[in-house]
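One protein chain is absent from this view; the other protein chains keep their places.
Chain naming follows the written order as A, B and C, and within any one chain the residues start at number 1.
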Amino acid sequence: MSDNGPVQARCPVLNVRRVDAYYAITVVAPGIAERFRSGQFVSVAVGGDHSSTLLRRPFAIHDVKPDYGGTVEFLFSVRGTGTAWLSERRSRDLLDVVGPLGRPFPLPRDPVNCVLVGGGSGSAPLFPLAQSLRRRGCRVDFVLGAASADRVFSAITARRIAETAVFTTDDGSFGTRGRVTDVLGRVIEDCRSDAVYACGPMPMLRTVTAVADAHGVPVQVAVEETMACGTGICMTCVIPVVGEDGITRMVRSCVDGPVFRGEQVRFDDVGTIPFDALGAPGWKGSSAVRAAESARDIA
Amino acid sequence: MSDNGPVQARCPVLNVRRVDAYYAITVVAPGIAERFRSGQFVSVAVGGDHSSTLLRRPFAIHDVKPDYGGTVEFLFSVRGTGTAWLSERRSRDLLDVVGPLGRPFPLPRDPVNCVLVGGGSGSAPLFPLAQSLRRRGCRVDFVLGAASADRVFSAITARRIAETAVFTTDDGSFGTRGRVTDVLGRVIEDCRSDAVYACGPMPMLRTVTAVADAHGVPVQVAVEETMACGTGICMTCVIPVVGEDGITRMVRSCVDGPVFRGEQVRFDDVGTIPFDALGAPGWKGSSAVRAAESARDIA
Amino acid sequence: MNADLRTRLGGCELPNPVVTAAGCAGAGRELAQFLDIASIGAVTTKSVMLEPHAGRPAPRMAETPSGMLSTTGMQGPGVDVFLQRDLPWLLSRGGRAIVSIAGTGAGEFGELARRVSAADGVSAVEVNLSCPDPSDPAGRRFADDPVRAAAVVRTVRSHTRSGLPVLAKLAADVPDVVELAAACVEARADGLSMVNTVRGMAVDTRTLRPAVAGGMGGLSGPAIRPLAVGCVYRVHEALPDVPLIGMGGVRTGADALEFMAAGARAVAVGTTNFSDPSACARVLRELTELLDARGVARAADVVGAAHRTGPGA
Partner (left out) sequence: MNADLRTRLGGCELPNPVVTAAGCAGAGRELAQFLDIASIGAVTTKSVMLEPHAGRPAPRMAETPSGMLSTTGMQGPGVDVFLQRDLPWLLSRGGRAIVSIAGTGAGEFGELARRVSAADGVSAVEVNLSCPDPSDPAGRRFADDPVRAAAVVRTVRSHTRSGLPVLAKLAADVPDVVELAAACVEARADGLSMVNTVRGMAVDTRTLRPAVAGGMGGLSGPAIRPLAVGCVYRVHEALPDVPLIGMGGVRTGADALEFMAAGARAVAVGTTNFSDPSACARVLRELTELLDARGVARAADVVGAAHRTGPGA
């Protein structure tokens, strides 16, 4: 119904591959591929028509290709029932996919130096981002971390695309033992980074934001909140975010995100309603705030 | 836990075939095959581990073979969600099957003449029965009916096994136009039948019983009631049946049946609790009846 | 042949009986990306309060067998922003709006009704009686007490302009849904929406903590359909002339038909919008096909069909 909004389609599976601890599924989805910008995600129905698991599963788009009119690839690790079911899909099965969803990563106008920080499967959306940045003449450096070697994402591709690529694992089985945030400061300095892009679990994003802040570098984070709809109608995916106007709102990470400016996310208050959030219990907004609200765009 | 009771097993699918309007699935199930006697059925879990359809689907066993230690075949038409899912199974998929369930057809001691009457998919259990009867030297005649030609069950096999085989279809597309009960009387006379075996929908079984009765021939019917458990614990599959003692009880068609002597089933009262049934509202049994109850075996 | 799908709810007529459930479609804008919002019966908008509300802390949802638990806690911008920003958008696309309101007492409900009444183009007002009543010592909902529920409905009716239908939205997990329904009708509700989510809970077996913040949540989805159909059936039996909107786990056109046979004139799609953003259009299409296949001339003819003879058939 809209030309650049998301579409819903029954997409044939082109292939399912194992990549270390992950599965990669490629589906034929021209409508999604043509609209895609990096940082966006798809949501996939799981379990078939008579499944007891109703909700779609959100996955970052890892790659789009022009083959067959347009294909979309996402990667995932098996976590629960939905991902287990997905891992059993075969070529030619049909998947019900909605996408592309969410706000993409904003791209710099100028050819600046960017460091891309990913944790585990959170690294997925950084690869198309790296491509876009390269096309704009940006320098790209990667810092990728995971629990163990087999969970480090596409190390070879990272090395190929980026100027430098640093890896960390919790168990030291690959790269530096430790966390991405242990090495990030050094990378920012060594590479004279002008911008940080990060995706992964909330605690990682919080520390990445703190490190980037300490170095005076702007940071864009892509969050992974639990989502019931992914399209902005259920209000289950909210996190507290400070707007340009200094007001904290509970915003939907699916449509207002998943990408936010790091310093706008109130990481310490995720999982709460901050007392000063718009509409929090006892909150009394000025009439100016109220007027501004009506003018804000909702989608 | 018991040697001749039913077993539960995850059975590999050997093959899935289309046979006219039906699907035939053969599973490797040695424990079920070795215990099987004709008239018994299996119940099959459908939809996978996270299916919203909880209940097993019951199917008459159509054939058992010694291959692979023992295989079991059942036939079905796609009716709703469960049978649609089953029709999409492929070789090597695993099915969770319980069986053999229910009381088998009683076999005559002497080599008498038997006519086997089936309607639609209800013909399935008659084929292994025919084999058993033949092994005992009985004469077997078939009367098979269905809505249309493609729903008449294994006509060729029937002709091969039986002395005679008569077919009827509602639309006249194969054999005689009409119902099995239209021709049954003539077949009983022509073949000098000593016993009737029938399986199919309740209204058909009722008329078959009436025809057999009119000809003074005993009849065994296998009923198809909705069943939640198939093992005798849920009490959802009951029909009113008159016992040897003349008392009507609401009996479980899964374990007390599915095979009953036709004249014992109170066809006119199926779907009701007859006022004279044991334990019906207002029923006052004699102390003799009560004492008899304790002595009755429950399984 | 195509069945006449028009549906009357008190004073308002909808072109067909498929609407969205409150809180499960925003104000139509997001779903409009996936379907023509003017093509469905109406959009029931998320319950709006007088003031902006930030809602409940996360986690706000958990998946359960054939259902989900949620606790969004009425997050929303407040009625003024809604009337200035969201409602005009919906109407501008040719959509019909059933405006759901949520108050903390009869006074606030009345004020909401007054403001919504003053707006142009609203098709009906829905009164969300599952709001907690702050004056109840046990923190129960208005729906838990037919007397308090009726007081709210009466106030809303008196503050709503005549001709604009007032629908009372009932809960299923109440002592006696028929008594509640009768009290609301007695208080001059023009119709009843039923049912809201049912209170439940899940424990995350990894953390052994409640899966949604605050412990209890509202259960929705196909899991509750039998409860919802049961409520609609019993209320239609008791009050056959009262227009009912049935909801709770509608996923397909057959589910919609089930509610209509139980007694609903219209059917709302809630949770299914989350899993299938074009669900309302699909449900409408499937329902139409089912009615046509049965040779039904008017959708209204199947309303209450399950009451007409005994069980079986």
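Assume contacts are C-beta pairs under 8 Å (C-beta built on N, C-alpha and C of every residue); 3 or more make two chains touch, one makes a residue touch a chain.
Since we're looking at a predicted model, the values are computed, not measured.
S.K.: Among C:224, C:266 or C:299, choose the residue that contacts the chain missing from this document, as touch is defined above.
M.R.: Candidates C:224, C:266 or C:299; residue touching the omitted chain: C:224.
S.K.: Pick out which of B:208, B:229 or B:242 touches the chain that's been left out of the picture.
M.R.: In the full complex, the listed residue that touches the missing chain is B:229.
S.K.: Of the residues listed, B:98, B:183 or B:242, which one is in contact with the missing chain?
M.R.: B:98
S.K.: Which subunit B residues would touch the chain omitted from the figure, given the whole complex?
M.R.: That gives, for subunit B, the contact residues 1-2, 5-8, 45, 52-56, 96, 98, 225-226, 228-229, 231-239, 249-250, 255, 270-273, 277-281, 283, 285, 290, 293-296, 298-299.
S.K.: Residue by residue, what part of subunit A touches the chain that was omitted?
M.R.: 52, 271
S.K.: What residues on subunit C make contact with the chain left out of this view?
M.R.: With respect to the unshown chain, the touching residues of subunit C are 59, 64-67, 69, 144, 173-175, 198-205, 207-217, 219, 221-227, 229-230, 233-234, 249, 251, 254, 257-258, 261-262, 290, 302, 305-306, 309-313.
Simple rule for what comes next: only the chains that are shown with their structure count from here on.
S.K.: If you tally contacting C-beta pairs, which comes out ahead, B-C or A-C? Let me know.
M.R.: Result of the comparison of A-C and B-C: A-C.
S.K.: Averaging over Cα atoms per chain, report the distance between subunit A and subunit C in Å.
M.R.: Going by mean C-alpha positions, subunit A sits 34 Å from subunit C.
S.K.: Can you check how far apart subunit B and subunit C are, centre to centre, with Cα atoms defining each centre and the answer in Å?
M.R.: Distance between chain centres: 46 Å.
S.K.: At least two other chains touched by the same residue of subunit B: list those residues.
M.R.: Residues 52 of subunit B touch two or more partner chains.
S.K.: By residue number and range, which residues of subunit C touch two or more other chains?
M.R.: Expected reply: 65-66, 222.
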